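In what follows, a single structure is set out as structure tokens and then discussed.
Left out: one protein chain. Kept in place: all the others.
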Amino acid sequence: MAERLRTEEMIMNMGPQHPATHGVCRLILTIDGEVINDCVPVIGYLHRAIEKICENRTYAQCIPLLDRFEYVTSMSCNWAFALAAEKLTDLEIPERAEYLRVIMAELNRIASHLLCIGVTAMDLGALTPFLYTFREREFILDLFEMTCGQRLTYNYIWVGGVSKDIPPEFIPKCREFLDIIDEKCDDYEKILTKNPIWLVRNKGIGIIPEKMVHDYAISGPSARASGVNFDIRKHDSYGVYDRFDFDVPVFFGCDCYDRYRARMAEMRQSARIIRQALDQMSDGPVRAKVTMNFKPKPGEVYSRIENSRGEMGIYLVSDGTKKPFRMRARGGSYNHLMAIPEITRGLKIADLVALFASLDIILPEIDR
Amino acid sequence: MELAPVFSWLYDLLLSVGLGITLADIVSLVGIAVIVFGFLCVAALFLVWWERKVSAHIQQRYGPMMTGWHGVLQTIADAVKLLQKEDITPNAVDRRVFFWAPVVTFVCAFAAYVVIPFGDGLIVSDLNIGILYIIAITTFTIISLLMAGWGSNNKYALLGGMRSAAQAVSYEVPLTLAVLGTVLVAGSMSMNEIVISQQGSTFFGLLPRWNIFFQPLGFVIYVIAATAESNRTPFDLPEAEQELVAGYNVEYSGMKFAMFFLAEFINLFTVSAIATTVFLGGWNGPLLPSWMWFLCKTLFMVFVLMLFRWTYPRLRVDQLMEFAWKVLLPLAFLNIIYVGVLAKWLNW
Partner (left out) sequence: MTKEELTEYIKDNFSGEPEVIENDQPEPYFIVKAEDVVAFSRFIHDDPKLQMTFMMSLSGVDTGERYEIVYNICSYRLKHRVFFKTILNHEKPEVDTVLDIWPAANWYEREVWELFGITIRNHPNLTRFLLPEDWDEGFPMCKGWVGKDVIPFPERK
């Protein structure tokens, strides 16, 4: 009897349409019961050839494309591209524009982390925190709508500054948001941080040791949850980040739980930065004198900024014409998804969902 | 044929009209079945609406608002919509198993109501093994989930079915043991006897003599196991949406899906009704009519289970098993020993 009884591995397709893959990602899982033996990510369902299209657009026309590169934190994407183009053009960015960029990027980071934490909770079966975080995210989106008329793809940070100044009612509204966000963060922590089920589902799950962080170039909060003290805003400062006083929260648990805590701590730090930026900001122009069809000098540049889910890099080659010769965008999720097969080996299907959510993988950034 | 007093007048009436004994039997049974069926359908529809409202208010939303007063007719509209939907049977399914699975679920969910005492004398049939019967018949639901999972010929459904089988078998044990404590006290498995054993007051008249006050541990074990039995968060693994899409019912559509859905809510009502009967004193209570006490307590239990669902994340499948066998089961045994000692000491 014992010889006749045998078990087989089963191949299961998770995706392309699956509620836990945050977009159209397909994971081919080889499972033994509930245990994952192998995982092969299949991507490309959202490939829009942004890099190729950018080669046929002027620099100003590239900015809206970069919005679509990663639509959860479009501000940062805009900024990364603008930064690269500015490095090649020697533009003097007005100070007010620099502050506005910081405020918008940090607000966007909070919105993105709120989304991530809410979605993580939802993927683990708790729908309620998701709606709580979306309530605050809504507030931020209203602020963005007030600023640039858009709620998702902003096209706000342009080469040479920002597209327009903020309306006068923005600052009081923003301060109102900053007043509640810390308290709301406490609320989320009350619901999640010490919840025993949350703990058993996240603690010790999806361990990313420090070596793997280096090998797979994992960045952002996910790297800082594995004990890597590296934040581009601090250690390779861009914009006016060197004028602010903020901490880089580093955790050493390497698991989903610490990635969640790193995001939580980062939201508080972002709020701190915005407060300082609002205090320091002075009046002035918000855009440098730059024409629509400006021509940067020939050269190559790699600019990178700290996005909410890792390093957002733009590699730009200019040949002196009004169009980029080659533009390459690099998002954090790309490397995170690449590392997933190695992290998941031996985990349960339910852990994969937790891991996927805690790494905050967004598919458009991968498929481009 | 032994019927509860409230139904025997119907039986007598039919006899006096001149029907034969066999015919009167059949007619009165059908009549009772229709009444229970009608009540449960209304209850299930109400619970669906209530769950939506409770979840909405927990999440700072309104929930359904447009259909009727605060959307009270929303579930009926949904049911009508589901009735009109095309009943899709995928090609690859095992047709017989696929067809019968929702039927078995539905029938089992209803069959439990034979022995539930809705009020003083309001019981379809007071079986002397009432509680055993309920536990047996509700376990039967699992077979239907397994049927749905296997018959759908879908990997997600299969995993969901497997999970539900494993989960139900594990949680059945602490659940039964928790209920056993009350049987020890009542000295009978009849539902009515259990309720009657909880009449009167205790602690110098301060507290009603409900089992919950003597066996709080048993009650807690029961509630946890019952949450698992009714497949609700934090134990909703069989249909874990984010992992298995929808689990065992992923291939079902239209009315077949609605049957699963309604059966789930009827099960929710069942476990709450059992909790009321064995732990919360059943229909006992002052002033109000007995059926109203029963309904209030049951709905309160339903509300507690809903609160669980909308506040907790979900456990993982192995953690779920561990919890059942390593935590709940020893505690349940401990509870039985404690009840035994207590019963001896208090000389029940």
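By letter and in written order, the chains are A and B; residue numbering begins at 1 in each of them.
What we mean here is this: contacts are C-beta pairs under 8 Å (C-beta built on N, C-alpha and C of every residue); 3 or more make two chains touch, one makes a residue touch a chain.
Because the structure is predicted, anything quoted here is derived from the model rather than measured.
Note that the undisplayed chain, when the full complex is considered, contacts A. The residue touching the chain not shown here, chosen from A:R68, A:K295 or A:R328, is A:R328. Touching the chain that is not shown, out of A:G161, A:P249, A:G313 or A:P364: A:G313 (per the contact rule at the top).
Contact with the chain not shown here comes from a single listed residue; of A:G44, A:G149, A:P167 or A:G284, that residue is A:G44.
Taking the whole complex into account, subunit A touches the unshown chain at residues 42-44, 47, 49, 51-53, 56-58, 61, 87, 213-217, 219, 223, 228, 230, 235-236, 292-293, 299-302, 304, 311, 313, 315, 317, 325-326, 328, 330, 334-335, 338, 367-368.
By our rule, only the chains that are shown with their structure count from here on.
A straight line joining the Cα centres of subunit A and subunit B is 45 Å long. The part of subunit B that touches subunit A in the complex is made up of residues 55, 58-61, 155-156, 159, 233-234, 236-237, 240-245, 310-319.
For subunit A in complex with subunit B, the touching residues are 10, 12-13, 18-20, 34, 121-128, 131-132, 135, 191, 195, 197-198, 200-201, 348-351, 353.
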